[in-house]
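One protein chain is absent from this view; the other protein chains keep their places.
Entry: subunit A
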Amino acid sequence: MTSNNTPVLEVRDLRVTFPSESGAVRAVRGIDFSLRSGETLAIVGESGSGKSVTATSVLGLLPTSAQVTGSVLLEGRELLGLSDTEMSKIRGKDIGMVFQDPLSALTPVYSIGTQLMEALQIHQNLSKQAARARALELLELVGIPDPKRRIDAFPHEFSGGMRQRAVIAMAIANDPKVIIADEPTTALDVTIQAQVLEVLKTAQEVTGAAILMITHDLGVVAGMADNVTVMYAGRPVEAGTAEGVFYEPHMPYTIGLLSAVPRLDKTERKALTPLEGNPPSMVKLPKGCPFAARCPIAVDICREQEPRLVDVAAVPGLQSACHRAAEIGNGDLAREGMFPTPELSEWEGESDRASRPEVLRVENLIKHFPLTKGAVFKRRVGTVKAVDGLTFDIREGETFALVGESGCGKTTTLLEILDLPRKQEGSVVVLGKETKTLTGKDRRGIRRDLQVVFQDPMASLDARMPVGDVLAEPLRAHGWSKEKIQARVPELLSLVGLLPEHAERFPTEFSGGQRQRIGIARALALDPKLIVLDEPVSALDVSIQAGVINLLDELKVKLGLSYLFVAHDLSVIRHIADRVAVMYLGRIVESGDAEAVFESPSHPYTQALLSAVPLPDPRKERERQRILLTGDLPSPADVPSGCRFRTRCPKFVGLTEGEAERCRTEDPASTAMAADHSAACHYAAALEVV
């Protein structure tokens, strides 16, 4: 793990300021860290904490308007102040970089091979053949299957996970001393994330490089990092070994962050602990501790003096920036319960599922799209089976979650249901009414009872409309009188935890979490029965996310709602769902009571999915055995015969020839595992993976 040679990268008192129209933005306000070969340091923080700016300034890739002071030493050589030409000799050679979004990180007009060879030839005097040979080696190393054939492919012909592998290959092409990975897996699905993190680890082993990892995902940190620095408002507030920071944090922000994350390994049904409030503005920072406004244990001195990052005597290597760190350390201030956790209201209706009324019933839902080719002359070359026979039902007061990775068809399912289809091979029954036979008036009624909340709160709100109008719009559309609307708007705002006077403001004046609350208030305006939630919290920071999830939980009980919750984050789903269905290539492969599915996942895909989710717990992470899936999701236009998961199924590999033949030829039907738990696998068997 940690080697005790001198650090390869040393950052001292780094400060970055950007000019802006409203004043200087002090994005980074003094950070120190050092990095040794073979070691991984994670800088964790939420959006705007300064973590990405820190990484970018090490590479010297900030816009020229940024003022950077302090010192960045690479093996003793000062990098700040070097010219672009001098930095170019270091970038890509001594320091490799992996960016967040692999979809846009590669130049669309050059082949993968060309770009990889370019990375080699900039820094090494290699002939074309030699560069190509080395590029093939690198692609092999990062796990691109059949590199000889794929090397000449263009970026648009690669999947997201493949592209990120290619980017990693580029980053390690010249045996760098440091690899900077800026949210390297944030844009990827969880099973692909697991693969890519594995590739990063391999890359580190091969090159012996130090990794500087920038991320907001505490689970990823726990699995990857030796050391962790937590940033808040441009400064490190806690730094130390991963174990120190995760198990003995001495700074309330770290404590709050850790308790706000929904965890896959927490079985007990409890509300999440939200971190109320928002980070301060980086233009006008208040005096004192930047966290004071959100800190439940703030005292007078906190609002006067900003605490410095100092060693915590009790935990070797740990540094914290909190006036009350000592009290936290000696137990006078308990970590548990430091942030108030709201009581979870209990569902008071009928507890027996079977006797509750059905709000949505979907039977054999099918959505196929024609696959066309050619830019001008479109010709049909196949069928994309986006949704291929889906059956489920939602009862009153229930949260039903549809989980799956991108391309599994969950969003298509949702859109098809919202469409209240007239033409549909299967059937969609909303509140007891079959959508195919609905008349105009009934349709309107259903549209009122069925509402939707989208992922991106900003995109779904009109920025030029004050919030009051945003909320009044659906009411007006359904013919409410002016007086009734005027009474309803403040009621809605307080329902979602906002203030009635917020009605005057515009959506841009709200933070992401507040905007999502507005989105929810809008959906609630007409007193719906069923709300469809499309990734409602995935664009939010962890600390904000917890509050929104609690709100959803609370509203469900209070208003007797039912949710169809579509998401990819399994920890969130584990937390909020009563029942789950796991989708793969347009089908449900496993479904049932959330408890049963999470505790004893029986389909190999569910098992792999759950095992890919990183836990925010370094010790557990280290001991876990991951089921790594190989390859990418097959195209829904080319669904494998028999069991559609067999091309990636880890179980399939271990089957005897006779057993395997069944997987190849026979489409597995859903079979009951328990009372409310079924899986579609010929050889389904429960396995504990978390």
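One rule holds in what follows: a contact is a pair of C-beta atoms (placed from the backbone, for glycine too) under 8 Å apart; a residue touches a chain by one contact, two chains touch by 3 or more; residues count from 1.
We take it that contacts and distances are computed from a predicted model.
Trainee: Out of "2-oxoisovalerate dehydrogenase E1 component beta subunit", "Peptide/nickel transport system permease protein", "Fe-S cluster assembly protein SufD" or "FMNH2-utilizing oxygenase", what name does the UniProt record list for the absent chain?
Mentor: For the chain not displayed, UniProt's protein name is "Peptide/nickel transport system permease protein".
Trainee: Would you mind spotting which of A:47, A:107 or A:671 touches the chain that isn't drawn?
Mentor: A:107
Trainee: Among A:34, A:71 or A:88, which residue is in contact with the omitted chain in the full complex?
Mentor: A:88
Trainee: For subunit A, which residues reach the chain that was dropped from this view?
Mentor: 59, 61, 84-85, 88-93, 96-97, 99, 101, 104-111, 115, 118-119, 122-123, 154, 156, 167, 170-171, 373-377
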